[in-house]
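Take this structure first; my questions come after.
Only a single protein chain was left out; the remaining protein chains are all shown in position.
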Amino acid sequence: MENLLWGLQTTLLGMGLVFSLLALMWGLLTVALRLDQPSEPAPRAGGPEPAPAAPEPQFPPGLDEQTMAAILVATLAHRAQRRREAAPAMRSYWPGSLLYASRWVGAGRAVQNHGWRRGYR
Amino acid sequence: MENLLWGLQTTLLGMGLVFSLLALMWGLLTVALRLDQPSEPAPRAGGPEPAPAAPEPQFPPGLDEQTMAAILVATLAHRAQRRREAAPAMRSYWPGSLLYASRWVGAGRAVQNHGWRRGYR
Amino acid sequence: MENLLWGLQTTLLGMGLVFSLLALMWGLLTVALRLDQPSEPAPRAGGPEPAPAAPEPQFPPGLDEQTMAAILVATLAHRAQRRREAAPAMRSYWPGSLLYASRWVGAGRAVQNHGWRRGYR
Amino acid sequence: MIGSDTIGLLLQGLSHVTVESVVMIGLSLVLLYLGIEKGYEPLLLLPIGAGCLLANLPLSPLIAEDGMLRVLYDMGIRNELFPLLIFIGIGALTDFGPLLENPRLVLLGAAGQFGIFMTLIAALLLGFTRPEAASIGIIGAIDGPTSIYVSGLLAPHLLGPITVAAYSYMSLVPIILPPIMKGLTTKSERLVRMPYTQRAITRRTRILFPILVTVVVGTLVPFATPLIGMLMLGNLMKESGAVERLTKASAQEIANTVTLFLGLAIGSTMVGGEFLKPRTLAILFLGIVAFGVDAMAGVLFAKVLNRLSRGKVNPLIGAAGISAFPMAARVVQKVAQEEDFENFLLMHAMGANAAGQIASVVAGGVLLALMGAGGL
Amino acid sequence: MIGSDTIGLLLQGLSHVTVESVVMIGLSLVLLYLGIEKGYEPLLLLPIGAGCLLANLPLSPLIAEDGMLRVLYDMGIRNELFPLLIFIGIGALTDFGPLLENPRLVLLGAAGQFGIFMTLIAALLLGFTRPEAASIGIIGAIDGPTSIYVSGLLAPHLLGPITVAAYSYMSLVPIILPPIMKGLTTKSERLVRMPYTQRAITRRTRILFPILVTVVVGTLVPFATPLIGMLMLGNLMKESGAVERLTKASAQEIANTVTLFLGLAIGSTMVGGEFLKPRTLAILFLGIVAFGVDAMAGVLFAKVLNRLSRGKVNPLIGAAGISAFPMAARVVQKVAQEEDFENFLLMHAMGANAAGQIASVVAGGVLLALMGAGGL
Partner (left out) sequence: MIGSDTIGLLLQGLSHVTVESVVMIGLSLVLLYLGIEKGYEPLLLLPIGAGCLLANLPLSPLIAEDGMLRVLYDMGIRNELFPLLIFIGIGALTDFGPLLENPRLVLLGAAGQFGIFMTLIAALLLGFTRPEAASIGIIGAIDGPTSIYVSGLLAPHLLGPITVAAYSYMSLVPIILPPIMKGLTTKSERLVRMPYTQRAITRRTRILFPILVTVVVGTLVPFATPLIGMLMLGNLMKESGAVERLTKASAQEIANTVTLFLGLAIGSTMVGGEFLKPRTLAILFLGIVAFGVDAMAGVLFAKVLNRLSRGKVNPLIGAAGISAFPMAARVVQKVAQEEDFENFLLMHAMGANAAGQIASVVAGGVLLALMGAGGL
């Protein structure tokens, strides 16, 4: 019975402490993130400049677009193959890690990229 | 003299034990392997199906067979080169290891691939 | 005061020992290098043979020099890219290490490659 | 001269085979089976199973004085070096970015630790001592090294079953979580889409975050300093980008070597009579309680947040607050997609999951503090 | 104040140069030469040579208290940790497939251990004590870590010469074996072609094999548990395919680091007066006896099998039963090809060789058991 009481006290105190500590962290993070913002000059001021037009692709004579594409595809396929084969030591990020999946993540974000503060349903 | 006697006893007992243990292992292995066989359904039942015909290679216009072959050779040569240059960490198997040599081993086997139980001289 | 005297003695003795030891090493090295020379037969005796002429490049029909060059460039660029991306484990020598820089070092040497003993200004 | 007694001595291996040792070897085979064939955290369960097998062979010299398994135990379990080294590697592989983009998720991590304390109470009711109950409760941290660290300090004799329970259930997260998540939420709640902020996290913030967390947590809960310090050291090394060689060594060479040694050493603590007691079954049972209560508390708390934010929080992400990094976040995304294929919750779930990782460590430190302060 | 006596003290290095230390440094140079220029197992002989050189420099602080070489010795030789860790790596690189395809080859491994006991008797006749004789005999296991493990337990003061003999002769296997193989067989025997079975070894069998061997050998010969357990642990990790990171760490990072430390520490035991005794020469001589007798016993036993199977076994593969994995198998294939270029014995030789590896470990355990039981 005494043990049970102790257990309840521990739970109360423990969860209280865990919540307080994480709430404190939330507060600190919010402050830190707010302080961090000004250091980045607003990149949108004046609106984005139009990107320079991509240069037209130049092919050497005798090497048409198809061949170039074939070379490119072969090289890319080989690169992907090498990457798959490679020992873990070769990868900057582990397969399945967040960073490795950045393109998928990016795609998912693009679908839902709405401001957090603006009304959204 | 007493030492010599002890040595002989040790030899007898030692070799006896080593042989008995390995004989026991032989027995266990034989049993284990026999138990293992039934779990594999006979793959030959009905005879092998003919492999589907390889699709005819399609070349994009302007990229003939020679060019394709060149691209392929360049890619393969590069891959082999990379493999050779690669640090040991990149190799699944060490050079010289049994598995790495599997093609040669395969060739040797092909020459002599006769059933163990059928008469052979 | 006594400490200062001790410090001066230590300096004298210490630098003396360091210099003597390294001078001894210089002597030993000089002897070792002199002993090492005879073991190499003079490579210039008879003058260097002219290098065999490089074989004329052969292109398969339909794959002209431009295409070959493109394939080569793509492969080399890919290789360099892989090398840059690769984890440290892939590099034989660390970036910035002497051996990695050997081509530059070679070039620098070529500019100044004059005998040490001959007069030079 | 070799006498007749020698023959008897030669057979002493066979004569020391006991029922307990046979049962334990059977159990080690089960662990190996779970690890190899079922794929339950094989990196831990294979070495643990092997260590258990080798320690229970008759007269095993590996656990005698100067035996290899005992050497490994003394090298890194007794002094808690191994779990802390593994934490450096975990920190180097953890991305706190999603949490930084949405700091309010931090609270979800706190809720996901409720199971620790419920399990502690349940263990007390089953008759365990206070340190034992706290060690069993820490299974609810759902974080391997934290469980090993805390139970190694409070009840080293329970290290084996607690570690096995922690890692086994952790690999069962994809099976345990979905029913709880579905049972506690309505379809409309599961359909909630959570928008993303435009907030860009600067490198400076990413570098300051681990330092800040270490200083704050370490000052307020000194018992948590080793755990949080090593986790954040690994993260600092990664985010700084200045010491790639050390980051790689922590996440690969050191982590792999230590994982092998750790598993073998923990397996070797599971020896015969000591292990084969009803309490081991009780621990396995309490472990599943810990997981369940954690998940429930996380989801329920997320439902509260959902109300408070007027429906902007999908309650499913509460289940990611239990830790079990990073599996739990993936489970959340999977369950959400079952309802709405285009719902992309992963980054929010990752944030909650990273919060759970930190909260688990904090809870471990708090538990140690409570035991050290008033419980022992 | 620095007095005149200081100058004397500064020269104490020179004044402590002894004849023994000079001879030992010369010997270490021979070891380095064999390793680097002759390619005799450089991975071991280079560190051993370096350790021997550094330990024999006058007043070497490296072998004083807290000196690095002594620290390494205490870290992994005294408690046998290093050879066992190396065994994990060896297991991860060993393929028991050829043995599983042809289990009868197991017996060839047993025959190849006869040299251990003949050498033991020879050593006794030369006046060595029983533990010393057993340690010298274990050179006949023709397996580095087994030799280090057994002699480290029975006669640590002989660790240096025994290890050097074991590794030096092992690298001489391509020179030692062929004359013995040719002398004991007829041309027609060497021409025997051995057919291959169609048997496919399932993954299940490959996984069960290391577990089974560990349990059987460990139960019957507890002294062999550490050796066989670690060898089979490495193999289990490889065959399971479930823990690639740990397998790689065992076979690369751990194995490389431990090999370097092991070599240095063993080299540091070879110090002056203790090493320069006639018995060292005797050990080198007995080592070559061990290799020769092993090979002879293996070939002769294979000849018996040849008779029993009515000519279906090529006696050459008996020489692969001595262990010396995997060189011996390649030597067998080479000798067979000299007679018949198309004779492909390699896989059979590999099977015998893997059997020899297991048998060496078993013999090491049996020897320890006999010494522990009736010999000490």
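Order of writing sets the labels: A, B, C, D and E. Residues in every chain begin at 1.
Just so it is clear, contacts are C-beta pairs under 8 Å (C-beta built on N, C-alpha and C of every residue); 3 or more make two chains touch, one makes a residue touch a chain.
Please read these numbers as outputs of a predicted model, since none were measured by experiment.
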item	value
Among D:146, D:214 or D:323, the residue in touch with the chain that has been omitted	D:214
Omitted-chain contact residue, chosen from E:67, E:174, E:195 or E:272	E:67
Residue numbers in subunit E that touch the chain omitted from display	1-3, 5-6, 9-10, 12-14, 16-17, 25, 29, 32, 35-36, 39, 42-43, 46-47, 50, 53-54, 57-62, 66-68, 71, 252-253, 256-257, 259-260
Residue numbers in subunit C that touch the chain omitted from display	3-4, 6-8, 10-11, 13-15, 17-19, 21-26, 28-30, 32-33, 36, 39-40, 88-89, 94, 97-99, 105, 108-109, 111-116, 118, 120-121
On subunit D, residues whose C-beta touches the chain left out of the figure	78-81, 84, 88, 207, 211, 214-215, 218-223, 225-226, 229-230, 233, 236-237, 240, 242-243, 245-246, 248-250, 253-254, 369-370, 372-375
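Throughout what follows, only the chains that are shown with their structure count from here on.
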item	value
Subunit B against subunit A, contact positions shared by both copies (same if over half, else different)	different
Selected pair, greater C-beta contact count between A-C and A-D	A-D
Most distant chain from subunit A by Cα centroid	E
Greatest separation from subunit D - chain, by CA centre	C
Relative orientation of copies subunit D and subunit E, as a Cα rotation angle in degrees, nearest 5	120
Chain centre separation in whole Å, for subunit C relative to subunit A (CA means)	43
Centre-of-Cα separation between subunit E and subunit C, whole angstrom	40
Subunit C, residues touching no fewer than two other chains	67, 71, 75, 78, 82, 87, 89-90
Subunit E: positions in contact with at least two other chains	220-221, 245, 248, 370, 375
